[in-house]
Structures are given as structure tokens and as C-alpha cells.
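A protein chain is absent from this complex, but the other protein chains hold their places.
Up next is chain A:
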């Protein structure tokens, strides 16, 4: 299968400069990006599979001696291309705050407790159908210095590779119904509301495990259309 990556799909992304998000003001390019055709350098990408991931790397609740505090969750879904096909063997990396909204990063100053049983990092590889699954705990909301009384809605950071170097995606997965959505300049940096809502997971009762963990579904859609769909169907 040969994939093409129309640049129009990038309209779903935030603009580089989003002044409400203060950190973007000095870190967004001031000159327009230069358009170019994709060459083999853009159309290929790193291939990493199961050798990159150890058993249990997708369970953030079993990395230490004891169990982390907080609400245990399952986060699962498919990595897909723009035609809806699953993207197989794609590395998915995640990192997140603990249940209190505190990151283990040394520069996180939020006066909430660290959890000795929670680092907050995980990775997995999507299977042949593009399916991935993590077990974790629900991260807490946390304050940040962007403006007075600024709080980030609870989120999990994700990093995904896909079929080529131009499918590379780093994003954040949010939880449904978060009251902080209207006030968060990072969430709202995505101009189109429908696109914004594609960053919000859905509660998945069907796959919630009785007596054990709530489940959230999050499909990740990467760039890429099949250039020759008629040959394959």
C-alpha cells in the first residue's frame, strides 16, 4: 500500500502561535513555513516493534513494589490512518501526572504529593489491527502559571509514530466532561471544535472491568490516505 499525506489534514492542528498559551509567544516561528513536496525522506519513517517494549511496559500500576493510589483505569483504542485502517506495529508512548496531579519531573513545583509507587510512563506497540491498551490510574488536574488560577484539565500525554516521519504525532488525551475545558488555552489552541473533541476519550462501559477498573476508549487518527484504494478492494 502506498500512502499519501495531504498537507490539508494539518489544518486540524493548532496554529504555532496561540497567544493565550503564553509559552507559545517566543517559541512560534514568525516566518511562514516553506511548502515542499514529500520526498522519500518524508515518506519513510522509523520502524520500531516489540523489541522496543518490555513485558508490562503498558501497565503503569505494576512498575513499583506497591500499587499506586488513585482510580485505576484502562485506556485503549486503535491507531488509525485517515481512511480508518488500523496502523499496525506503531509505537505508542505515554506519560502523565499521578492521581494528585503531580509529575515526577524534578521541575514540577505543584505542592501535591508524589506517589512512590507511580512513575507515570508507559509504552506499547499497536497490534496487527492497530489496537493498543494501557492500564494506569486517572491523572489529576493541576495548576500552572499561564494565568491567574490556571488549571490543566486531566490528561495523558501520547507520542505515536505511524507509517512515516510526517505521521509523527504528540498529543494529549482528555477525559469526557471535564469542567476545565473552556478555560484551558492548550486544549482550545485547536481552532475547530470537532477536531478539539477528537482529543477527548469516551467512557467505555462495555470494556470496564467489574470490581476492578473503569475503561476509556481513545482512537488516535494519524495522517495518511491510501494513494491507490481501487487496487486493494
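Heads up, the rule we're going with is that contacts are C-beta pairs under 8 Å (C-beta built on N, C-alpha and C of every residue); 3 or more make two chains touch, one makes a residue touch a chain; residues count from 1.
Everything below uses one rule, namely that contacts and distances are computed from a predicted model.
Within the choices "Protocatechuate 3,4-dioxygenase subunit alpha", "Metal ABC transporter permease", "Succinate dehydrogenase hydrophobic membrane anchor subunit" or "ATP-binding cassette domain-containing protein", the name that UniProt assigns to the complex's undisplayed chain is "Protocatechuate 3,4-dioxygenase subunit alpha". When the missing chain is restored to the complex, the residue among A:69, A:104 or A:141 that touches it is A:104.
Within the whole complex, the absent chain has one touching residue among A:75, A:99, A:135 or A:222, and that is A:222.
Listed here are the chain A residues that touch the chain not shown: 5, 7, 9-10, 12-16, 18, 21, 23-48, 52-54, 63-64, 77-78, 80, 82-86, 91, 93-95, 97, 103-108, 119-123, 157, 159, 163-166, 168-172, 186-187, 189-190, 194-196, 198-199, 217, 219-223.
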